[in-house]
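Excluded from the complex is one protein chain; the other protein chains are retained at their positions.
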């Protein structure tokens, strides 16, 4: 049969204009890897409000959005900036109660996405039991997401998790075609279940390839075109986080970010300088040292970093 | 870290000797594709008894084992030999009551394997409801595998499926290393969930490659070495069924098989000639026309068939 | 131009049921031909799925079945049952599912499992495979089959894949999918009454007499006053079918 012939390539600004305030956005980043920075910046420029974010392991993406005050609720398994530090803005917002944080574990959040992706409204799990993580979910707004039951076949005690179905899933990939077929190199953490659980999927890709390239290894297609609403082509779009096979994390900029993120006032400076006072990703990259600087981060093909 | 350094390559005869009578064996074939023929033949030569077989879509593999009288129970979604005919031996055994057949659908059986692979003892589904397929499961020995419940979050009616955890999973792949890391080219039907649900996984591979080849595209590893107990290296091991990328189905032999399978007496002849009176897969291939014949089936690299 | 075949009318009728941008689960044969015809005409953005794990296959040689490597060719994604039937069909994003049948009854219930002879002796066939899943979960189910009295009985010998079982609504049956939408035969196009859920005649293929259809249907058919004729394929559709999509007449012959 013929291939789908639809060009879904759009700019980050165009795509973000279609995301309403109050949306539940699932983020595809992990700590300091494959964060959807270019879309996060645009969400901040367009000052979206009252967002719910979900993610197994938060990174700079979530920290930026919370630090910019766009977020009212989190559903997360954990988070850090690896050796560079903690998710300071997120933790501050939790401490002050600025955000409601539903804390899970990596697997329980991933099971929630899996249930969403499979179209089953609940799924059993043996994690979280006998922990304060579950106590806190059951004691607060998380209560509507968990139940306990016994397996009717084995009698074993289970926790039931409500399916997670984000309004929008954002995932940064290495390779996609103009129709949205995309490939992820390296580990994929929760990206496949997360994207397939969502009502809308937005892909940010480092490289745009002809569909013929996708057809050469269809086993590698992690998210097929018909699940993808838009494709944003943005080289270095995850900077300063790493994209396996494309470029390494930017240690200098991550340190600079952490210095700002630790203090509310300085965080505002960071957002002014690198987000609000830049019009797009090229201008942002320019301020971080420009192509000359980021090209130094480019990966060696054999090693992928 | 170092790689696992364990050589798991064995012969079909060695492996089959470790499979006790009464085992639940999950078969990785689909109709006339990637059937584990070489192990099926060995199971028949060693005259295993009272086997339970499970598979989403039965093919020649299941039909041979049932035709040889080794099987007492089936858990299947369906089955056929595509345009070559039906699974005649299986259908005859159902009609005479020689086997107990628990009939599911492709997805419900696959969900059962998924639950087994995830270590959850049950999983909800919206298939099978309001059908005679479910009525028959609930009225017979299948009753212990299904329950009904309402989703505690949405109130929707669901069928709960008991996890399926086969004793042994047999899967035919194109590429594996000596430790058991393996790759499947083309669609994978239920192979990944089926293998990961099983207690023991036996892989039959067309090609043995050095682990370095596996490390060149780790995203392609469908079953990792630590889940695999033994690797059987058998080129044309799925003959007369097709292995994408390696060889096409053998239309002549499939027609010949169907002529025999339609009649109990002639089926016994087939088993005598091609299985009991051959000592191994090479002798079997010899009787079907030998390498000269099967080499004609070899796939064109670009097309994969 | 040679006479229009019933199979060509069926393929065109199937194509007309598909809208641009829809996601469909197809089987081999006429459903695939109908899908390609729709893609080449009004629905270029159609996505076709095969249950075993193939998206948008583009075969250049004729497959003998779903397990034939020929049908994998040109796919943009190769996965498995869990992805196609789970993360697409069960997820609720499949608009149309095409199904064949041994038997279909007046409420669109499908039998692909077994037949009984007059003595009550049972003969088994393929069973459900993905059929029950598609019938339970697709938004619209389209059945393509030959129009014979024994294949269209009042009640199926085995209810493998539910339509409007017992004349009940899908909601009453606890099923998510919309259920049977059309039955496309070599004689006519059938639909289902929104209230009674019983099969009704929508149109007769050109040259087919009403009596012929009634005689070859095992259940009472609702006959509308304004009985239409199924439109013939356009010259352009015929050209595509005969010259590009199935030049060897493997499925249309």
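We call the chains A, B and C, going by the order they appear; numbering starts again at 1 in every chain.
Just so it is clear, a contact is a pair of C-beta atoms (placed from the backbone, for glycine too) under 8 Å apart; a residue touches a chain by one contact, two chains touch by 3 or more.
Keep in mind that what you see is a predicted model, and the values were worked out from it rather than measured.
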Report summary line: Result, missing-chain neighbours among shown chains, is A, B
Query raised in the report: Thinking of the whole complex, not just what is shown, which of B:20, B:119, B:140 or B:290 touches the missing chain?
Result: B:119
Report task. Provide the residue numbers of chain A that touch the chain removed from this figure. Result -> 30-33, 56-57, 59, 76-80, 82-84, 86, 90-91, 94-95, 103-108, 110-111, 114, 125-133, 135, 156-157, 186-193, 241-242, 244-245, 248-249, 251, 299, 303-305
**Report entry** In chain B, positions touching the absent partner
**Finding:** 1-6, 117-120, 179, 181, 196, 211, 214-215, 218-219, 221, 224-227
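The rule is short, and it goes like this: only the chains that are shown with their structure count from here on.
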**Report entry** Taking each chain's C-alpha mean as its centre, the one farthest from chain C
**Finding:** A
Report summary line: When A-C and B-C are ranked by contacting C-beta pairs, first place goes to B-C
Query raised in the report: So how far apart, in whole Å, are chain A and chain B when each is placed at the average of its C-alpha atoms?
Result: 38
Query raised in the report: Once you find the CA centre of chain B and the CA centre of chain C, what distance in Å lies between them?
Result: 29
Report task. Indicate the residues of chain A shared as contacts by at least two other chains. Result -> 119-120, 219
Report summary line: Flagged in chain C as touching 2+ other chains are 54, 78-79, 82, 86, 90
